[in-house]
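Note that this complex is displayed minus one protein chain, with the remaining chains in position.
Chain naming follows the written order as A, B and C, and within any one chain the residues start at number 1.
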Amino acid sequence: MQVRSLFFAAYRDAMGTGTLDVDLPEGATVGDLVSSIRSRGAPFNRLPKAPAVAINHEVMRGDARLTEGDEIAFLPPVAGG
Amino acid sequence: MQVRSLFFAAYRDAMGTGTLDVDLPEGATVGDLVSSIRSRGAPFNRLPKAPAVAINHEVMRGDARLTEGDEIAFLPPVAGG
Amino acid sequence: MNAPARDQGASGYRIAIVREIIDPAAVLALVRDPADGAVLLFLGKVRDHAEGRRVGGMRYEAYQPMAEKELNAIVEEAARQLGTDRIVVVHRVGDLAVGEVSVAIAVSSSHRGEAYQASRFIIEEVKKRLPVWKQEQYADGEAAWVQGQTLEAIEDAR
Partner (left out) sequence: MNAPARDQGASGYRIAIVREIIDPAAVLALVRDPADGAVLLFLGKVRDHAEGRRVGGMRYEAYQPMAEKELNAIVEEAARQLGTDRIVVVHRVGDLAVGEVSVAIAVSSSHRGEAYQASRFIIEEVKKRLPVWKQEQYADGEAAWVQGQTLEAIEDAR
């Protein structure tokens, strides 16, 4: 299956991109996605091992399972207002 | 000596006037002024016996002494804002 | 509305008792400071009802020189608490229609905590200490002075 990763703010600056489509085996979790991204090497290994994530706009834990077409946003610490 | 009494809001409505100049003996207090006003009879006896007062824009007690030319404001309960 | 500029306290804040309509944007403009991160504007307005009765308007009356003096004292206290003098308070008198602003309090501050604190302090003190009275003008043509707080008791409590 394919999912879409989004990187914001400091994460986007570190990754050099705001979007990354990733192929994963069925049943993969957020943690698996993070490992897959980090395994690409520099600069992707700069993604923290357990970043805050939202799946389809909902904050989720690292053990949440992904499904085809999910939008996974990696969210640096927020500072709105 | 002469002092000036000011009546506001409900007190002015009750007294039928906003201003009243009153002659008092030297050394008279706020309490004496109130008695003098009330002794004029209707409608002036509708002034409470111990109303809140300000002398020259400063809230004072009933035992405060008056001096020539003082402005004594009788202040109904306030409701600003 | 030029009135807020009329009485400027020693420490830079401004207060005014005005007869004209209060323009919130003009009040806000008076507290603008590039060092500040938070602005709070409180507006008291005339409501269309009071204790189940329809209200058509409100008549505000002030003992103006004393109200200005007391307003200055309140704002000075707030400025000391807040550590900023970027405060504007404008109170209106005369005949107000429903929805019109009776009091505007603008506070600008480096951080939001003090702005909320000072704004709340000022409106509570205004209601307790300002020699201002208001008369509800009911839709049926009657009118009544709003029951208020006795000034004397407040002073005794200090």
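Basically, a residue touches a chain if its C-beta (ideal position, glycine included) is under 8 Å from a C-beta of that chain, and two chains touch if they have at least 3 such contacts.
Nothing here was measured: the structure is a model prediction, and the numbers come from that model.
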{"item": "Neighbouring displayed chains - absent chain, whole complex", "value": "A, C"}
{"item": "Residue touching the undisplayed chain, where the options are C:V18, C:L41, C:A73 or C:A143", "value": "C:L41"}
{"item": "Contact footprint on subunit C, counting only the chain that is left out", "value": "24-25, 28, 32, 34-49, 98-99, 110, 112, 115-116, 119-120, 123"}
{"item": "Positions on subunit A where the hidden chain makes contact", "value": "6, 8-10, 13, 50, 52-54, 57, 59, 61, 73, 75-81"}
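The definition used in the following text is that only the chains that are shown with their structure count from here on.
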{"item": "Identity of the chain that, by mean CA position, is farthest from subunit C", "value": "A"}
{"item": "Whole-Å gap separating subunit B and subunit C, where each centre is the average of the chain's CA atoms", "value": "26"}
